[in-house]
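One chain of protein is taken out of this complex; the other chains stay put.
Chain lettering (A, B and C) follows the sequence in which the chains are written, and residue indices restart at 1 in each chain.
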Amino acid sequence: MLSGMKGYWYRFAALLLLLIAAWLLWSGIYTPLLLGLGALSCVLCLYLAHRIGFFVELFSARAILRLPRYWAWLLLEVVKSSLDVARIILNRKLPISPTVIEFDAAPDEPVGQVVLGNSITLSPGTVTLDVHNGRLRVHCLTREVADALLSGEFNRRAAELMKD
Amino acid sequence: MQSAVDVLSWILLAAGGAFVFVGGLGALRLPDFYTRMHAASLTDGMGTILILVGIMLQAGWSLAAIKLIAILVCLLLTSPTASYALANAALLSGVEPGNSRAGKAEN
Amino acid sequence: MVILFAVFLLTLLALTAVAIVRTENLFVAVMLTGIFSLLMAANFFVLDAADVALTEAAVGAGISTVLFLGALALTAEHERSVVSGRWLSMGIVVVTTLILIYATFDKPRLGDPRAPVHQHVAPWYLDQTPELIGIPNVVTAVLGSFRGYDTLGEVFVVVTACIGVLFILGVRRGGYSPSPDGDRLTTAGSGLRHHLIPKVVGRLLIPFIVLFGLYVLFHGEYGPGGGFQAGAIIATGIILYALLDGEAQALKAVPRPVLMGMVVGGATLYGAVGVAGIALGGSFLDYSVLADDPVKGQQLGILIIEVGVGLAVCGSLLSIFHAFAARGRH
Partner (left out) sequence: MYLVVSIAILITMALALVRALLGPSVYDRMLAVNMFGTKTVLLLSVIAFLYGRPDFLDLALAYALINFVGVLAVLEFFQSRSIRRAADRVDGG
């Protein structure tokens, strides 16, 4: 976990790179005028980001490198649970057993908890209702999904993603 | 080679269309608000991924494909956030999260 | 097939419109208006009018819901039902509808090349744009140059509307000082800072929303987009910040004098380009004289007025938003 001034400049550079990349990839027109306007826009956005305190949130730099693997795992999870939920919806009897569960998030940092919460919502069958003080409240479509979630695979993966 | 990519992208698009439709059906069939959210997340997650990746394969390596990736990333960031905001708004206004037959499983 | 899509979307649109009129719960009406706007944008898009669709998207996706809810916070949630005069208004509506339907029989078919609209100035615009202005997006050429007067007028309409709203709702000096009656109401305006997920994701997206707005602004000559859309998108980005961290914080990040400067400066910039045209020996809003090459001059002029439009629209929308929010707080 980077912190202090060094971390600040690190995140500053990361956002600048992302903005420049976004502009170049969106624009597709590389005349001097538009490139100049693009540079101006990136600087403007960066200044605005500074004013709104964009660089306050902490995240580990190495987490970005681990992101592809996490996404691959999450994609698999989304596919599996999507098939399950589709089967439930198409089932004539609608075999649901809605359950609300609460558990502690393994990642300590806010960003890690956000990743965890949004990943849970993204995979069908589970919706994050509330994240408060490191505790998640999740609505599950069936009891089996709830049990699977409580077994902590999501939690472990998210914590692994965020660890230093 | 091209035809293999074509076939794959058609399969993805068809599957995406199917998931989107099933999600829409679920939003109608499921009994209460919180369970309907699951149907919505079915279309928002799986349907979106399949359809956008399917189009991406058709677009090939071009700026359009990159714009599609941007759209996909934005949607995958914003749609769970919107779901959270919605679920939380309902929770705040005292809509009880359901006929929880199992009760609360405390961890 | 285009017709089929358009008819389907229009049917949904009509259903939504009827539902909006029928519901007495204003909150429900706001929600349905969101669907209405999405359908409208999709409809424009299907009919190949990407510029208009983008405008609808920029305004309808975020700002209109936010402003409607801001207004709703100031009033009651249920509409008072009006009983008297129902049949009379019903009759008027039915008669008008029948007249309108009768009038459509004289209308040319959609996309008919012999339609009067395609015989008049439209072919001339299509012909002359590449030659006189040299940009791919004819819509921007028409709005920015050929019909620059109209767009100038529209900008002043937006500015006037902003002034009107500020007069009606009132602006307090130093807007973001905590309200006198205690902390309770201050927390009411403190936004979603206790909600981790919106806070982190929203803050991550704000720079990209603003960048996208600027991209739309500067690429109006090449693709769908331009000043109006850009102003609305950028304003949405800042309103998002206001939702996350509270309106007071947003006012600190983009203070009121800056907003006023954007409104006035944007409109003035547009007018100044016109005056510069006169000064350089052309006529008002004739950009050809702005550079040595008339085509370059046109492009430069359009770019500058788009920036002016964007500034004015963004400033106006944000001022209106803050006026609503401030009113709700007191």
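Miscellaneous remarks
The definition used in the following text is that a contact is a pair of C-beta atoms (placed from the backbone, for glycine too) under 8 Å apart; a residue touches a chain by one contact, two chains touch by 3 or more.
Computed from a predicted structure; not experimentally measured.
The undisplayed chain touches these shown chains across the complete complex, B, C.
Summary of contacts with the chain left out: across C:Met1, C:Ile99 or C:Val117, the touching residue is C:Met1.
Where chain C meets the omitted chain, the residues involved are 1, 5, 8-9, 12, 15-16, 19, 25, 27-28, 31-32, 34-35, 38, 41-42, 45-46, 48, 50, 53-54, 57-58, 61-62, 65-66, 69, 72-73, 184-185, 187-189, 191-192, 195, 198, 202, 205, 208-209, 212, 216, 222-225, 229, 233, 236-237, 239-240, 243-244, 328. Listed for chain B, the residues touching the missing chain in the whole complex are 10, 13-14, 16-18, 20-21, 23-25, 27-28, 33, 36-37, 40, 43-44, 47-48, 51-52, 54-55, 58-59, 62-64, 67-68, 70-71, 74-75, 78-79, 81-83, 85-86, 88-90, 92-93, 95.
Everything below uses one rule, namely that only the chains that are shown with their structure count from here on.
The distance from the centre of chain B to the centre of chain C, with each centre set as the mean of the Cα atoms, comes to 29 Å. Averaged Cα coordinates give chain A a centre that lies 31 Å from the centre of chain C.
Our note on geometry: chain A versus chain B, Cα centroid distance of 15 Å, whole angstroms. Within chain B, residues 77, 80-81, 84, 88 each touch two or more of the remaining chains. For chain C, residues touching at least two other chains, in rising order: 195, 197, 201, 208.
Interface residues of chain B facing chain A in the complex, by the touch rule stated above, are 19, 22-23, 25-26, 29-32, 34-35, 37-39, 41-42, 44-46, 49, 63, 66-67, 70, 76-77, 79-81, 83-84, 87-88, 91, 97-102, 104-107.
Partner chain C is touched in their complex by these residues of chain B: 74, 77-78, 80-81, 84-85, 88.
Residue ranges of chain C in contact with chain A, taken from their complex: 194-197, 199-201, 203, 206-208, 210-212, 214-215, 218-219, 222, 241, 245, 249, 253-254.
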